[in-house]
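Sharing a structure, written as structure tokens. Questions coming.
The complex appears here minus one protein chain, its other protein chains still in place.
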Amino acid sequence: MSEETHDWGKHKKTYLMVGIALFFFTGVTIALALVPWLDVGPPGPTPGDYVLGLAVATTKAGLVAVIFMHLNHERGLIYKTLVFTVLFFISLMALTLFAEFDPIREQYDTFETTNGKLTEQE
Amino acid sequence: MSAVTAEKNEETHEDHHDHYEPFWKKYIFSTDHKTIGIQYGFTALVFLAFGFFLMMVMRWSIAYPDRAVPLLADWPWFQAWLDDGGKVTGDLYNMFGAMHGTIMVFLGVVPLAFGAFGNYVTPLQIGAPDMAFPRLNMASYWLYLIGGVLMFVSFFLPSGAAKAGWTNYSPLATTTDLHYGDLFWTGQTQWLMGMVFLISSSLLGAVNFICTIINLRCRGMTWMRMPFFVWAMLVTGFLLLLAFPPLEVAAIMQLMDRLAGTSFFVPTGLNVSGMAFDAAGGGSPLLYQHLFWFLAHPEVYVLILPALAIVSEVIPCNTRKPLWGYKTMVYAVMVLGFLAFIVWAHHMYITGMGPAVSTFFQTTTVLISIPSVILITSLLISMWGGSIRFTVPMLFATAFIPMFGIGGLTGLPLAFSLTDLHLHDTYYVIGHFHYVVAPGTIFGLFAGIYHWYPKMTGRMMSTRLGHLHFWPSLIFMNGIFAPMFFQGMAGFHRRAFDGGKAYEQISSQIFSEPNTFVSNICEMMNVIEPDAPLRMIDLNIITSGSAWLLAVFQVPFIINLFISAFKGKKVESDNPWDATTLEWATPTPPPHGNFASEPVAYRGPYEYSVPGAATDFSPQFESDPASLVDEKEKEESSAT
Partner (left out) sequence: MEIPYEVTPRRDTGLYNSKLAIWLFLASEVMLFGGLFSGYVFLRLGVQDGVDNPWPWGLNVHKGYVWLGFLNTLILIGSSVGVVFAWVALKERNWRRFQVLMYAVVACAVAFMCIKSVEYNSKLTKHHGIKLLDNSVMEGKILDGTDKIRFSGDKASFSLQGALPIFLREIAGDEFPELKLETSEGEDAVTFTSKAEFKKWFYQARRDTASELAKERKRYRSELASGTENPAPVSVSTGATVIAAKPFALNGNPRTVIGHSDTTMNYRDGSKVDGTLTGDDVLFEIHEVDMQLVMPTKQRESLLWDVVDDENAKQEFFTKQHKYYETMRAYYEPRGETIPEKMLRGHKLNLHYVHVGGEHAEGHGSDGEKHKKGDAEHDGEEVHTSESKPSASKVEKDTGHHGTITVPRDKIKFMGNHGPRYGNYYAIYFTMTALHGLHVVGGALVLLYFVVFGKKMFLKNPEHLANRVEVGGLFWHFVDLIWIFLFPIMYLL
């Protein structure tokens, strides 16, 4: 894929645009945290803020992975490896889920759970 | 491989012959995958022997809790851990127990199975000149050795080696040995340091293996022409690659807990021996267990897959029949590898897991038995109707199947949380997983040693000594582990260093009435008094006795291993077993760079007794022009 006649000008432009986008999103991240009227939900960091903040971070990470790390045109083998990695990564992140939450137990649990979820039940 | 690189290969070969390499470079800091494989093998065998020794001491305390340890009690280091009367103390038992597990799993079996056989055989079987990254390969051996040495040295620290079990659960592991001034040089901390090295070694190894298998296959070696051994190594590589990092994280976190005073795994309000533990608290011991078992369950398959793969190389070769269901086996092993990642919490039913989560893990655990049974059944059917040559490797391979089967089937009660709650941490569990890894994996590895020894040395191992090794091993392995099932169901706990003597009323349940067949045999062997019933606790003596006798009957193997290298019968050809895979195409022993000419795989890996063929085996490396052309076309069309 490394033909000598390859047009690198086009690529350079893309990389530059992505770089600018990354800087821009970094600004967005910090604005989300510092500017009061961008604070979602109750004052202070709350689930709404987590989702927004992580969404921006994921966008940035996606740009790095897709453009800088060339995942937009990679070989099938690498995608296959990464699919498994992502699956196991998800199961790793689900650790908390397995340890803390259990739909059946919560249904029959008469005690208030630590996060006060049950009090919201009808 | 293009013609150009092939030419280059030829050139460098020529260069190599008059290139002199000093001893240390050729045998110690070698980058040759075969030398590294042998280094792995020897180191691992030494650690296996050491782990076995630890277990024999533990078995003494279990069988004869009131008697002084024989032979060793006068050695100053050793007796510092014994009590005044020379009996094993709880500390010694805990230490040896923890280190037996660690050494056997991380320093013995995995390096022997994956490091030694994987390194030696994989590049040969795919027709590669070496591993993809020879220097990385050397680095992973040396990291492994450093980790092993740290583990070994920790025995001689003032605190002794780690004592918190091979699982190293927090907060026990975090708080053990805290009264020593220098926390870094305590066994518990060194265990973590050692693990960090071992894990790094395994990660480098795994990257190297996967790369080699994917990218260095020779011409004609398509995916479905790879021997099953290579497939198993590929899956094992992925297991190591993706499962080990969480344990590395857990080790780093625990290291921080011990050295930097963090409380990742230290809950709020923890008291240690009556005093409030000085830490911020808020951590979760459960987090450690999750991270640990996220690795440690796939690790079980890392232990078993290479052995299974060795057996599936030995069986077709000795039955002179193709491996039955090769493709099914390949798919089964991939499914097995995938499922291995999502069953880990079945080790943790007792942690108060909710019913929905435990149902999920019970389901996946039962699911994983399907590919396991497919693999074992395929091996069994492979033997059906064959004219079997019962060579020594074949004996071990044949024994592997029922032993692994027992280990697997006794795992089913442990997969269900209802029965697991009763059996958790009893000897039943010990019996179950030792059936998988001791008579299972170890027999598979022995089969591998006997099978590939002629390729490594150019001489055969002695069959007579082999028989002397195999039959007693088979008997005593079962002597050790079969009684454990009965004891476990009777409630014997694995951590009791007196073998249940403190609970004599319970542990004296009768196993067999006086004067029955079993009791009479035990009476003959002096295990019980005349006319006394055989109690559950008396089974300890049978188990321990079997363990020591098993050790005795490893002597023929050790003799065989060393003597045969000089005195064994020389092989007459490069392919003494008349096998079909590519490693038998190399000169014996294979030189640096492996193949005399560029290897080509012309056919599938197990073409034995092909109708119409001149011999009962058609090696992969024997040309068959028709199929080659066919394959070349395929390759070209897939590349474009």
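So that you can tell them apart, the chains are marked A and B in the order they are listed, and the count of residues begins at 1 in each.
The working rule: a residue touches a chain if its C-beta (ideal position, glycine included) is under 8 Å from a C-beta of that chain, and two chains touch if they have at least 3 such contacts.
Values in this document were obtained by computation on a predicted structure and should not be read as measured data.
Chemist: For the full complex, which residue in B:Leu241, B:Val330, B:Leu395 or B:Leu582 touches the chain that was left out?
Modeler: Of the listed residues, the one touching the omitted chain is B:Leu241.
Chemist: Which of B:Leu172, B:Val249, B:Met334 or B:Leu468 touches the chain that is not shown?
Modeler: B:Val249
Chemist: By the contact criterion defined above, which parts of subunit B meet the unshown chain? Give residue numbers in ascending order.
Modeler: 1-2, 5, 8-9, 12-13, 16, 68, 73-74, 76, 79-80, 82, 84-86, 129-130, 132-134, 158-159, 178-182, 185, 203, 206-208, 210-211, 214-216, 241-246, 248-250, 252-253, 256, 260-264, 268-269, 275, 278-284, 287, 290-291, 294, 592-593, 635, 638-639
Chemist: Could you please point out the subunit A residues that touch the chain left off the display?
Modeler: Residues of subunit A in contact with the hidden chain: 1-2, 6, 8, 11-12, 15-16, 18-19, 22-23, 26, 29-30, 32-34, 42-46, 49-50, 53-54, 56-57, 60-61, 64-65, 68-69, 75-78, 81-82, 84-86, 88-89, 92-93, 95-96, 99-100, 114-116.
Everything below uses one rule, namely that only the chains that are shown with their structure count from here on.
Chemist: What whole-number Å value describes the gap between the mean CA coordinates of subunit A and subunit B?
Modeler: Here the centre of subunit B sits 38 Å away from the centre of subunit A.
Chemist: Within the complex, which stretch of subunit B touches subunit A?
Modeler: Against subunit A, the touching part of subunit B is residues 214, 238, 242-243, 246, 284, 286-287, 290-291, 294, 338, 341-342, 345, 353-357, 359.
Chemist: Give the list of subunit A residues in touch with subunit B in this complex.
Modeler: Contact set of subunit A toward subunit B: 77, 84-85, 87-88, 91-92, 95, 98-99, 101-106.
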